[in-house]
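What follows is a single structure, and I will ask about it in a moment.
Removed from the display is one protein chain of the complex; every other protein chain stays in position.
Moving on, here comes chain A:
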Amino acid sequence: MIAQRVGTTALRRVAGQPKTFFTANLARISATQTRQVATQKLTHDDATNLLAQQRLQRPVSPHLDIYDKKQTWFGGSIWQRFTGSALSGGLYAFGAAYLAAPLLGWHLESASIAAAFGALPFAVKGGLKFALAWPFAFHALNGVRHLVFDLGYGFAKRTVIKTGWYLWGASAVAGSYLAFFL
């Protein structure tokens, strides 16, 4: 039984019987109830350790896969980062290789790359071009979409979702056009 509740049944019984001696003092009895508070003196180190222990109990962000897949895996925002780092990563890798080419005896001049690329079968050429053109198209189109967001337009939830799906279609069409029809 909880300490503060001790005696409440008795008090209630008394309150149910008017004109007894105790009812006059009832207010005073309940007002003087005390609550036991236990305090503890902690050293500086103990207090620090306690706080550190308590911080470990704080809630942590849940795992990504509890969220709706449509938002986490097909959101334009993270694919902007994927496509951007793929394109820029490719540029950085090519740049480093181009600089190291004379030392390693590689031929990365535009003429030799074009010649090597031209010798590939059509399907491989198209596939490689699409692998470059689709991320470029996606990044460019979504980049414009995000710049429009940054100006404060198109932020209604329905608009964001709708333009997100248009983006996939438009980037596929634009990527295919750049890869196969140029």
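Quick note on the criterion: contacts are C-beta pairs under 8 Å (C-beta built on N, C-alpha and C of every residue); 3 or more make two chains touch, one makes a residue touch a chain; residues count from 1.
Going forward, contacts and distances are computed from a predicted model.
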By UniProt, of "BUB1 N-terminal domain-containing protein", "Succinate dehydrogenase [ubiquinone] cytochrome b small subunit", "Protein C12orf4 homolog" or "Vacuolar protein-sorting-associated protein 25", the chain left out is "Succinate dehydrogenase [ubiquinone] cytochrome b small subunit"
Touching the unshown chain, chain A contributes residues 40, 42, 44, 46-58, 60-64, 66, 81, 84-85, 88, 91-92, 94-96, 98-99, 109-111, 113-115, 117-118, 125, 129, 140, 143-144, 147, 150, 182
